[in-house]
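Apart from one protein chain that is not included, each protein chain of the complex appears where it belongs.
And now, chain A:
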Amino acid sequence: MSTTTAPPSAGTRQAPTPVPPARKLASGERWRRRGPLLPALVFTIVLTQIPFLVTIGISFLNWNVLRPGDKDFIGLGTFNSFAGFSNYATVFTDTRLRHAVVNTVVLTASVVVVSMLLGLLLAVLLDKKFPGRGVARTLLIAPFLVMPVASALLWKHALYNPDYGLLNGVLNWVWQLFGADQGPVVDYVSGTPMTAVVAALVWQWTPFMMLILLAGLQSQPADVLEAARLDRASGFQIFRFITLPHLRRYIELSVLLGSIYVLQTFDAIFTITQGGPGSATTNLPYEIYLTMFRKYEYGEAAAAGVVVVVGSIVVATFALRTISSLFTEEHTR
């Protein structure tokens, strides 16, 4: 959702030349062709660009619902005064928000890197035929399909709960197996909140990474692999010198798409830790939510929103470039 700028030039520069011949179309034909596109285009522009413009507008206002102002903002409410760039200054100096930026980076980077590596391991395993491979693949997708809120609640209550959660339960069981009275009681969510959130999200996102990387592995030209094998390359050599270079763009794609999605994480934080303890796991989306609906600082929330959008555009530019190169290859093949 939300908004956008024009597609980054990197995306369009490498974009393929249009499929139809380069002849000039008559104006009537041009509009006939545009016809079917217009409803979707207008709908998307209205629903994604207008909210963003409104966000930019609000980011320059002093607007707190608890201190009603008297100036009307395009019929949507009343604000106190114009703020200039002071909301942006707050965003960059406020310790809570700075903390949220750090948390967002830590959370996103660890989830994406760990789930990508796990996904790669599973994809390599699934790339080879073995009994029940299809069933295993189907099962492995399940964590991604379980409703994210359900999976967050599952981790928080059924796995992490110190008293009856599965993790401590299994620890206890193993300890008792070796004659101890009682296994260690670990409080995962309060003790290591960030790790707890990351683990739950890694579990959720690994299938996503696995699917993209598996598609990459299976798109390897069979003849090249066969030739390498005939040349007596070892399994490791084949992986290192043929598979990995081939996979590079798929890895890039999974990392970039994963980053964009994980950056937006809201439900897991809302459910598992509510951003706490303190603000230990408050990421930017959750901090914006708190600023909006707990502190009612609309101006500040909007400014933080604009900053998140700019950050996303930076990541998205690279993602679009990768997608565009895969797209181009597709159309020139």
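Everything below uses one rule, namely that a contact is a pair of C-beta atoms (placed from the backbone, for glycine too) under 8 Å apart; a residue touches a chain by one contact, two chains touch by 3 or more; residues count from 1.
One rule holds for everything that comes next: contacts and distances are computed from a predicted model.
*Asks:* Among "Carbamoyl phosphate synthase large chain", "Sensor protein", "Carbohydrate ABC transporter permease" or "Cobalamin (Vitamin B12)-binding domain protein", find the name that the UniProt record gives to the complex chain excluded from display.
*Replies:* "Carbohydrate ABC transporter permease"
*Asks:* Of the listed residues A:L97, A:V114, A:L159 or A:V189, which contacts the missing chain in the full complex?
*Replies:* A:L159
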